[in-house]
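As you look at this complex, bear in mind that one protein chain is not there, while each of the others sits in place.
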Amino acid sequence: MQVLSGLSVGMFLFLVSVGMSLIFGVTRIVNLAHGSFYMVGAYLMVTLVELLPDRPWSFWVALLVAPLGVALLGGVIEVGLLRLIYRRDPLMQLILTFGLILVIGTLVLIVWGPDNKSVSRPDVLAGSVPVFGQPFPSYYVLVLALAPAVAVALWLIFYRTRWGMLIRAATVDREMLGALGVDVSALYTQVFVFGSWLAGLGGALAAPTVAVAIGMDGDVLTTAFVVVVIGGLGSFAGSFVSALLVGLLQSFGILVFPAISIVLLFALMAVVLIVRPWGLFGRAEE
Amino acid sequence: MTASAPRVIAIAVAVLAIAPLVLPPFFLQLLTEIAIVGLFATAFNLLMGYGGMVSFGHAAYFALGAYAAALLVKKAGLPMLLALPVAPLVAAAGALVFGFFIVRLTHTYFAMLSLAFAQIVFTVIFKWKGLTGGDDGLLDVWPPPLLKSPAAYYYFTLAVVGLCLLALHAIIDSPFGYALRAARESPRRARFIGVDVRRHQLLAFVLSGLFSGVAGALFAFYNGSVFPDFAYFPKSFEPLVVALLGGVHSFYGPLAGALGFKVLEWLISRQWPIYWPLFLGGIVVLVIIVLPGGFVGLVSGGRWRARPAA
Partner (left out) sequence: MAGAPGGVILRTAGLRKHFGGVQAVGGVDLSVPAGDVRAIIGPNGAGKTTLFNLITGDLAHDGGAIYLDDQDVSGLPPHQLCRRGMGRTFQITSIFRRLTAFENVQTAFLTHHRRHYNVLRRARSLYREQTSGLLERVGLGEQAAKPSGILAHGDQRRLELAIALASSPRLLLLDEPTAGMAPRERHEIMALVAGIARETGLTVVFTEHDMDVVFAVARRITVLHQGAVLAEGAPADVRANADVQRVYLGNPEPTR
């Protein structure tokens, strides 16, 4: 039971981490505001579910639209801000995305207010199903069913489409790609938008399972860091494996003592850092 | 340091000394805050400007200092004058533990990991309600009656901050400081003159955490209470922006930056208190976009790549 909920948490983490990893792999920018995108996805979900009429399909429509909203936000940020700083000192790029955390966080506070929000699960998934004799929230079934589906879809995109091939090529050698006539600038925008969409999807999916609150950006960002440190920045497989690992650790940790999960995460991260600083699946860049 | 620097310092000290005679309490409090932020930023800059390591999570040590001071006074019953020297040691211990892992990395990974550790400190403070009061914080953390008035605490803060600045200045001018700068300029050259770069950087990290903890402890008694957001993002952003504003390659830069920053914060917060982080983030984003070099005074002139330590 804990295993399954841990895997679900891992799923949300995976969506956020793979987006961050993807953006870094192609543009070499670590988007510190990625946790903020997750949060915006969750908040948009809240508003959409409130606004849409109370019908069986409204949840699913919201789930579809919320990530698109985040993708739009990501697109605006990329075109309006990031494009201007690609050639800059990476320290400045980091500070800029750090600044965005503050900007987006305050805007969310202004628009939605400081109170916690929540999203109800759709009726069809509101109950629970027996798994191994124990009641298991049906909503998690959705998440767990979606997990392999999204992972497979991503794999198909990266390894079976031309666009995916361009992305993989860009993570290895951007300049060469440009020299071959690919519009690298457009690719950057697409990647950033896609990465934002993934984070938004993570937030929207997670919204019915957590308290949607100011501060979710920080929590998810920290955990995503841990995932990315362990799995390796820029590695798809790394994000997947380590997200599930971290999700499981968090779930089991809560059984013992809430603060323990932090310590466990810290310990795991420490071990990886000492043994393989570039992550389990990462490349040691020279 | 130019030849006129001692004179400027003397004038500044004189002005600060007579301030309580001229200024209303509100401005004394503002100056107190400026001094505290100035110390925090100077401690931070030991790492950034002189060590070449940019921490995105220095609020952790500020918060550890603040909470340790508050807990020592409230739960252990220590008088403030005893809690104040002890609290920074807690911050230094945190810096030792976190720094051990963080200095194994460089640049982007360094920044990210330092940010993650600050978030961990925040989360622990937030969740461990029994010890820290969680979201409610710890209240009634006041200095003894003798130091409670704005003017008294102002002088006290100036004295403590002044001592710490002297110490930091000595550290930078010492052989330790020379080797630290060497490690920043060329780690491999430094190794081959016998410097254990990782250990050296860890020591600098601990010293930086120690003095950040002093700033946190001073702030705890100034504020009368401590809250989890002492460890949150905007607080980590503060020394970074202050140091960049004032100039990272000079010792007094962060102090000048603190003055400018706090005045700006005061002016904006009195109109729109909720919006301050928005302004802070927005201004920084704008400066980076508009100015060609970002902020004046980049940290390391060389290329910055995202990778773990070589």
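Think of it as A and B in the order they're written, each chain with its own count starting at 1.
To be clear about the criterion, contacts are C-beta pairs under 8 Å (C-beta built on N, C-alpha and C of every residue); 3 or more make two chains touch, one makes a residue touch a chain.
None of the values given here were measured: they were computed from a predicted structure.
Peer 1: Considering the complete complex, which visible chains touch the unshown chain?
Peer 2: B
Peer 1: Write down which of B:A59, B:V73, B:C164 or B:V195 is the residue touching the left-out chain.
Peer 2: The single option touching the absent chain is B:V195.
Peer 1: Consider the whole complex, including the chain that is not shown, and state which of B:A170, B:L267 or B:L286 touches that chain.
Peer 2: B:A170
Peer 1: At which residues does chain B meet the chain that is not included here?
Peer 2: Against the left-out chain, chain B lists 170-171, 173-179, 181-182, 185-186, 188-197, 200, 203, 249, 301.
Just so it is clear, only the chains that are shown with their structure count from here on.
Peer 1: Any idea how many Å lie between the Cα centroids of chain A and chain B?
Peer 2: 31
Peer 1: Looking at the complex, which residues from chain B come into contact with chain A?
Peer 2: Touch list, chain B to chain A: 54, 56, 101, 104-105, 107-109, 111-113, 115-116, 119-120, 122-124, 127-128, 232-234, 237, 240, 244, 274-275, 277-278, 280-282, 284-285, 288-289, 294-295, 298-299, 304-310.
Peer 1: In the complex of these two chains, what residues of chain A are touching chain B?
Peer 2: Residue positions touching the partner: 24, 28, 30, 32, 81, 84-85, 88-92, 94-96, 98-103, 105-107, 109-110, 218-219, 221-222, 225-226, 228-229, 233, 258-259, 262, 265-266, 269-270, 273-274, 277-278, 284-286.
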